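Notes follow once the structure below has been shown.
With one protein chain withheld, the remaining protein chains of the complex are depicted in position.
Our next item is subunit A:
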Amino acid sequence: SSQVVWDTLGNRQFCSYKITTKTQNFCRNEYNLTGLCNRSSCPLANSQYATIREEKGRCYLYMKTIERAAFPRRLWERVLLNKNYEKALEQIDENLIYWPRFIRHKCKQRFTKITQYLIRIRKLTLKRQRKLVPLRRKIERRENRREEKALIAAQLENAIEKELLERLKQDTYGDIYNFPIHAFDKALQQQDAESESESDAEKEEDDDEDEDMAKREFVEADDSELSDFEDMDKLETSSEEEQEEEEEVEKKASHSKSKGKTPLKGPTRRKRPYIEIEYEEETEPTAKT
């Protein structure tokens, strides 16, 4: 009758476990020994059949004989195999003694493969596991939305510019940037507020001037930028009267700034007028007198 079963299911009519592909037929039955759809590997078409299956890391040998064909509940007999590989092979041999060679061979092969993949699982679990954290769509959307709004509320450019100007005001940059107008305004404000403090301010400026004089001598060896000659000329006349008060803000480090500037032409936006006030050494002595 197994022949009849095979003639019906296997070859001709429909078998729900059968999967056909271009080159091969597979069998989806859980008790199938090889996984292919063959006359010798079909568990339905063979009344004497055996398989190896593993459950929770332990391997079992399942056997089916003709005598129990009428009792589906007791059809598959299950034998727990030893954890030791060789001993388990011996167990298979002794249980499947006098069984066809094909089934014995395939059982052992299947058992080998199963033990190998179990070993691999155990090894991998010791290594780092990648934990998949599912994203929640609603939360992701909410966070993205809030981020956009926070970005708009932040007004980053304004904040950065304000902070930089604050730092400039608080003199964290020291003497790098020369903005004589700034110092002039400061002096003007002091003049407006109290007339006395003005003289104090000038005295302070003189002190700074002395310090700067010493500094100035130190860096005379630097080259000046000839490209700013025109700017220089324009401003020289206007700032003649301011120069006395501005001695303190003469910048020798403007050279270092220009060094920093020329390789990077980026920030100088040609659209807006850019004025940089630099003093050349030649004119300094005349200004002093």
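Definition applied: contacts are C-beta pairs under 8 Å (C-beta built on N, C-alpha and C of every residue); 3 or more make two chains touch, one makes a residue touch a chain; residues count from 1.
FYI, contacts and distances are computed from a predicted model.
Of the candidate names "NUP43 protein", "Dynein light chain", "Ribosome production factor 1" or "Large ribosomal subunit protein mL46", which one corresponds to the UniProt protein name of the undepicted chain?
Going by its UniProt entry, the chain not pictured is "Ribosome production factor 1".
Taking the full complex into account, find the residue in A:Gln24, A:Asn84, A:Gln116 or A:Asn144 that is in contact with the omitted chain.
A:Asn144
Which of A:Leu36, A:Ile66, A:Leu80 or A:Ile176 touches the chain that is not shown?
Going through A:Leu36, A:Ile66, A:Leu80 or A:Ile176 one by one, A:Ile176 is the residue touching the chain not shown.
If the hidden chain were put back, which of A:Ile66, A:Ala154 or A:Leu188 would touch it?
Checking the options A:Ile66, A:Ala154 or A:Leu188, the one contacting the hidden chain is A:Ala154.
At which residues does subunit A meet the chain that is not included here?
Spelled out for subunit A, the touching residues are 127-128, 130, 139, 143-144, 146-147, 149-151, 153-154, 156-157, 159-161, 163-165, 167-169, 173-174, 176-177, 179, 181-182, 256-257, 259-260, 264, 266-269, 272, 274-275.
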